[in-house]
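Showing just some of the chains, left in place.
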Amino acid sequence: MAPRRAYDIIILANRCKECGLCIHVCPKKILVTGNKQNQKGYRVTTVTKPSDCIGCRLCEFSCPDFVIRIEPSSNGVPKGLIVWGENEVEVIKG
Amino acid sequence: MTVQVPKLEYRHRVDDLLRTERLPHVWCPGCGIGITLQAFLRAVKALEAKGVVDRKQLVFVTGIGCTGRASGYVRLDGAHTPHGRPIAYAYGVKLANPKLVPVVFSGDGDLAGIGGNHLLHAARRNFDMLVIMVNNFNYALTGGQLAPTTPHGAYSTTTPKGNPERPMDVARLVAALGANYVARWSIHYPVHIEEAIKRALPRRGFRFIEVLSICPEIFGRHIGFRSPVDLYERLRKVSKVKKPKTLEEIKYDWENEITLGVFVDKDEPGYMESICSVYNYDWCNELPERRWSKQ
Amino acid sequence: MTLEIIIAGRGGQGILLTGYLLGKALVKKGYYVVNSEMYSAETRGGFSRSDLIVFPSEAEMDIIKVRKADIAIFMYKDQMHSYAEYVKPNAQLVILDGTFIDEPAKPWPRVLKVPFTRLAEEKVGTYRVANVFMLGVFSYVTGLIDPETMKEIIKTSVRPKWIEINLKAFDAGYNYAKENLERVEIKL
Amino acid sequence: MARREFLTGNEAMAEAAIAAGLRVFIGYPITPASDLFEYLAEKLPSYGGIVFQAEDEIASINALVGATYAGAKAMTATSGPGFSLMAESLGLAAMLEAPIVIVYNMRTGPSTGIATGTGQGDVMQSRWASHGHYGVVVYSPWSVQEAYNLVVKAFDTAWRLRVPTIVLSDAVIAHTRELAVVYEPGEVKVADRKPPREPPGEFKPFKPDPDDLVPPMAFYGEGYAVLAESLAHDERGYYTTDPENYERLVRRLEGKITRNKHHVVSSEARYTEDAETVIVAFGTLARSALALVKDLRKQGKKVGLWRPVSIWPLDEEGLSKAVEHADRVIVAEMNLGQLYREIARILGPTGRKIELVPVLTPELPGPDELLGYFEKAGVEI
């Protein structure tokens, strides 16, 4: 078995509108509605288990708000990056 | 107008094609327009990466409607034209500078309702442009009135007891008119949408892609599917991918089947080449669709 | 005398319905009422504002939007700040939802701060009827609207499945006020 | 029986149309007129009427004309972009003397403008949108109640004069709720067509009665073989290029309005008895203007308000009377001078100073903001 590739799940928090489509389409069910609200008052999607991500990009493609980007992990470690601002990035590992 | 460009990692993959300073956009949570728009922008980037398409040559034209607001977000030459008129506007763009490639992106009401006559004649002429129609089954921007695509029996604010009309199967109609490329996908197939656009954008003649979309805020609410996810699933249920052999096999029936797939895929000369067969314009050998098709 | 009322809050708080119900009740009482609305395009994070101008008779009718409110009802902090300038310094009554507002934006003489949203959640089971809870309070405190009239109006103005809970919210608000608050005389 | 209701202008206008006997509503959604349409979609069928959503506004207006020839009281409601699309067949309606009624809710233009904003940029357009010379009647309400009344009156005018009649309302009235006294069908007085007085074969569908210049009207289906001819036509409805016939026809299209002016013109004057300065404003802006006048009166200034209710034609007598004691007339309107042109033309020869205060904003200004626009225009008061 080839080693699983690691992905970064980048979430541009202030664009999220809490529609839940990404959560719904994710085949690995690793996305959930977070607790933190963004500038518009939406509770931004967050990631539970980045290491489960298979990089299908369905969440990216299905997000109507240009919120999500999936990238092969920058440092080999699968992680969620919730970008609240240029200098305020929440990193979720696991 | 100096644009604040965030670090690459913190940008969306298509951000360079977006007027990001205007985001978040106006569309409601879960609205499928953004999904479609993203697919288009991905296709542009993919074609650009292959050296097939040059973004400077694209003109992104929309009409009025929720979908029509897209031109406000796309960082391309473009226009937000009166309701029903983006195809008409696109005529002029192409005629004035045949090296440009008009892309019309608009709603079903805009293109097939009030704008039906332009759709009809542009398709008949095989006029060189790509039309992407986001079909959300209603007039969304104005609050959920009947559209020509609204399913028979469905509630809308102007048919409060159910729609007595027979809806229009727009993709089928355009196919019957002889367009070069006709496909219908739904937002459940973002990769197929992207692929369709990648195929259709560099093509000559009239290319038409219908995208079945969800409008949870208005249409969904009217028909009792308020949550985006519920409406998304309801739409998935009737969206059936097929390879129809005749026009008659293409269905548009909200209760049973809305046929998805590529209905026409041919490469006949477009309008611009037709006039080149009569007059020898200096641009005749430089039509981008012609060059791009060959690649 | 003309009475100007401003009601403002966030999108989703039912501000427009509140204005409508109040207006209808005042019309029933025989006043000439003007009710105009403003709201932002966004579903979330937007604002909502409902203006009511109450004229003793049609002959006196003029303006459509509030110039300076005699009564202001703010259901959210941001909108209180945006619209504070449209409230008379000596306003007859300013009502604030204490759930979201700590301090009045200006030193209005008569401020009534009640945590409507929290109370609605507590007493009626859902924060969504905070607006009608507030109307119950308003009804008791100002005496401007008769509770029975208002309940009739609720019955014909609200979607069937929402009637019950709204009536409950109204009563809860009315009773809450009766037990905890003092009446304020409104000049009109 | 009269009911007191708390309605938006759109709801009230829909109610008014029902009361006036509306049988066919044909519309195409547009802000801020869609909810009038939607209200009728809910309610008109229970009165036996039909609501039809056309494919565009061009279809709407042509269908409207056809509907009146087939005997129905018919109406549409639209806003700027839609009204522009109706331009060609507004002329048709005038030429065929079809008694159509159009509710025109002005929004912020030009072009797509600000769809949710209000405006008054369509005064001239409402009169001159179509090619050739013809006549229309335009009323403009300032309140929900008046919107109700004027829709009823529009039906009366349209059917009495066989002239397309427009209620030029705006986004503010459309969506503002006010007390309105409303009636049921049969409880309001609306003119009906004058039926033909000759048998088929003798009846001429475009032969005017000499007193009011209005031809009696035969409906389709009654056996008169009526031809509704968009070309220049004689009294039979037959195309003719005869110059005298043409002159008679066109003069009558406008002339029947002038002839029946007493049924049509209307205006209101407030505080003008002793006014040295008269502010002219119409529609919802006149409400702010009235409040401003009251303010100024409180400051002891002799200011009055004159407000046209019929915009086309204007109540020139009413205007003259209102400005009797004034040496200054100030026209405030939400455009760069449209009603102003007419007021200036009418009053120009009297030597009065006629000033313009343009109010360009998508939101109705209150009296205080309006005063700001006076200052901006350099008009002291």
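Going by the order they are written in, the chains are A, B, C and D; count residues from 1 in each one.
The rule we apply is simple: a contact is a pair of C-beta atoms (placed from the backbone, for glycine too) under 8 Å apart; a residue touches a chain by one contact, two chains touch by 3 or more.
If you're wondering where the values come from, they're calculated on a predicted model, not measured in any experiment.
Colleague: Write the complex's composition as a formula over the displayed labels, counting all copies in the file.
Modeller: A x2, B x2, C x2, D x2
Quick note on the criterion: only the chains that are shown with their structure count from here on.
Colleague: Where the centres are mean C-alpha positions, what is the separation of subunit A from subunit C, in Å?
Modeller: The separation of the two C-alpha centroids amounts to 41 Å.
Colleague: Where the centres are mean C-alpha positions, what is the separation of subunit A from subunit B, in Å?
Modeller: The separation of the two C-alpha centroids amounts to 28 Å.
Colleague: By residue number and range, which residues of subunit B touch two or more other chains?
Modeller: 28-29
Colleague: Two or more other chains in contact with one residue: find those residues in subunit D.
Modeller: In subunit D, no residue touches two or more other chains.
Colleague: If you look only at subunit D, which of its residues touch subunit B in the complex?
Modeller: So the residues of subunit D touching subunit B come out as 27-31, 34-35, 37-38, 41-42, 45, 51, 53, 55-57, 81, 111-112.
Colleague: Which positions of subunit C touch subunit D when the two form their complex?
Modeller: Touching subunit D from subunit C are residues 20, 23-24, 27, 31-37, 41, 58, 61-65, 67.
Colleague: Which bits of subunit B are touching subunit A when the two form their complex?
Modeller: Touch list, subunit B to subunit A: 6-7, 9-15, 18, 23-25, 27-35, 38-39, 42, 187, 190-191, 194, 216, 227-229, 232.
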